[in-house]
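To start, the structure under review is shown below, and the notes come after it.
With one protein chain held back, the other chains of the complex are shown just where they sit.
To keep things simple, chains are lettered A and B as they appear, and every chain counts its residues starting from 1.
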Amino acid sequence: MNMNRKKILLVIFVSFIIFWSLFPILWIFNHSLMFEEELYSRPPHWIPQNPIPNNYMQILGIPAYYPRYGEVKASGHAPAILNGIRNSTIVALLVMTATVIVATIVAYPLARFNLRHGNKYLFVVLTSRTIPAISIAIPYFIFFFYLGLYGTVFGVAILHFSITIPFMIWVLIGYLNTLPLDLDRSARVDGYGRLGVFRKVIVPMAGPAIVTSIVLTFLFSWNEFLFAWIFTSGTTAQTLPPAFPSMLFMLADPNNMAAAVIISLIPPIVICAFFERYITRLKIVGAVQIKSG
Amino acid sequence: MTKIKFENVNKKFDSVVAADNVNLEINDKEFFIILGPSGGGKSTLLNLIAGLEQVDSGTIYFDDKPINDVPPEKRNVAMVFQSYAIYPHMNVFDNVAMGLRAKKLAKQEVKKQVENATEMLGIREYLNRKPYQLSGGERQRVALARALVRRPDAFLLDEPLANIDAKLRQSVRVELKSLQRQFGITTVYVTHDQTEAMSMGDRVALIRQGKIIQTSTPSEMYSRPLNTFVAEFLGSPSITLFETDLRDKDGRYIFEAPAFVLELPLETAKMRNITATIRNKARDNKVMIGFRPEDLAIHKESLNNAIEGKIYLIENLGKESIITLKIGERLIQAVSAHPPAGVHVDDTVWLTVDFDKMYIFDKETQQNLLI
Partner (left out) sequence: MMRKSMRKSKIQSPLFFINISKRRLSDQEFGNILAIPLVVFAIFIVVFPLAYSLWVSFRDINIFLHVDKFIGFNQYVKALSDPLVTNSILVSLHFTAEVVLLTIFLGLGFALVLNEVFPGRRIVRVLTLVPWALSEYVTAVIWRDVYSSEYGFVNGVLFSLRIIDRYLNFLTPEWVVELLAVAFAWHIVPIMAFFLLGGLQSIPEEIYSQAKVDGVGPVKRFLTITFPYIRYAFLVALIFVTFLAITATDMFIVLTGGGPGISSESLTFQIYKTSFLIQDISYGAAISFILLIITVPILISYFVILTRKR
């Protein structure tokens, strides 16, 4: 087919792809900048007429005064959102820390020593990533109930580990396998014991993989819905994701909700932008599998 | 500085035998070469010395002390890997300093030693560079500096010249040898290249499939190989072996082959003291006789007690020529500093052999009958 026709087709397709990928987000973003009345206008306003940040302020619990619209009260859901942000951050940090420590320690011998049970360990790592979240939730519900962990950040964090730890071990082992064993051997001969090799060779060299995994672990925990919903909704430990269905059920202002959605997207975007060079350096397609929580 | 001794060492990887009842003694300050075909177990021996592998049975001694249970970090040996194993995330200074820092030396001392070592190897100006900014040869020097700066008891090298350009190999060979002499460290050097072994080694151990075939000085191994394998391994171009029937015809020793008949002059036999051996072996026994390329002379005229052949290829290398000849169905090689004038491809020529240097091996056992 001739070049011009191909170019035109390409433009059409690429435009479609961009549009398709972004339109729902842009739609919500629009709503987050409108007052409620504008929301219901038909035909809809594709661009907000008077974009104002009132929804963001409302949902974050900050009342405001606009000369045109008068006083704007803070949303009743603001505490849920603010607490949600706080709790999600706590959980995410807990999960991040524990996962890094456990995963790096476990990945080291699995990747670097020829363990006789090595394959069995790998099998365990693989299969623990394949269990649907809901299947674990049921027994844990009973456990936590009796252990008093229901409605705590620790409980949710433990559930997150069940997914992030095998994931990070898997990623680290995959990355470590690309590093020549001669580096370990050279350090041994130079006078370092096995822990010394871990400290001075393995950890520094696995830097990109570790950083990427930490970021993905944080994002996973921040975005995780099911466990958070079952184990923290309605409690003081409620994280951010469960706040949304509550808002839906209690008929919150849809514009406020839109603002809340955008707010919940900010930390992931910021972190991704910041760490983008590490993530692209890694290029592990399996890295995205963490979302299958 | 150390003596290294292997006593009845065995090592197997699954079903592959890497070390088969290995007994070796490496002397203090010696430049010892472990030579052999690929996969023969050479690197395994090096790993066993370093402690990166454990023996299945047997003992390894450093200065008569068994070190089987000593972990690699405590053995005070230095190793240069074929890949150099330079840490990519550290600059040259930190790389070279690795071993010294493990010993917890003071910062000033570390700096001094590293600067000295890199100065000696000519890479001092690269101290701040990262490995990816260096060429292969420079990286090797970093690996050498890292090893030597520690003043180890033994120095292990795994095929160091494998990744060096052919042209540079000669100068790196000289340099390695002089470094070793300068530092006086017991060195164990692994290679599959017999030229390196011949030119660098104080002594050489030839290993094949885990078994040490022969251990001696290079010249010993060249002129008195224990069997045909050793004879064929050393020397380039390789030795030519002919399968012949040895006959004793009224006190004359005749070697009969399909393509020729040679008679061993009795004086030569007496001078070499091999009369008894040959008499025992004669009686229609099959033997392999061997001639090195440099012990074959080419003649345009037909001669007695010579081998007839056809010129197949002439390679003029400047200082000498390698002439490939077709004898019967085989191709063999002769080397001559001054090839006979007027000889061309497809000419029929006659080869005379130097009976002083003839090798005789038993056909069944492949053993050298003349040792």
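The criterion applied here is as follows: contacts are C-beta pairs under 8 Å (C-beta built on N, C-alpha and C of every residue); 3 or more make two chains touch, one makes a residue touch a chain.
Note that the coordinates shown come from a computational prediction; the quantities given were computed from them, not determined experimentally.
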Practice task
Based on the whole complex, identify which of A:Phe161, A:Tyr175 or A:Phe275 touches the chain you can't see.
Solution key: A:Phe161
Handout entry: Touching residue (missing chain; options A:Phe35, A:Tyr108 or A:Tyr175)
Key = A:Tyr108
Practice task
Pick out the residues on chain A that sit against the missing chain.
Solution key: 1, 10, 13-14, 17-18, 20-25, 27-28, 31, 39-40, 42-44, 46, 102, 105-106, 108-110, 113-117, 121, 124-128, 130-143, 145, 158, 161-162, 165-166, 169, 194, 223-226, 229-230, 241, 244-245, 248, 254, 257-258, 261, 264-265, 268, 272, 285, 288-289, 291-292
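Note that in this section only the chains that are shown with their structure count from here on.
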Problem - Between chain A and chain B, centroid-to-centroid distance (C-alpha), Å - result: 59
Handout entry: Sites on chain B touched by chain A in the complex
Key = 50-52, 71-75, 77-79, 81-83, 85, 87-89, 98-99, 102-103, 146, 150, 156
Fill in the blank from the handout: In the complex, chain A touches chain B at residues 180, 182-183, 185-193, 196, 200-201, 204-205, 207
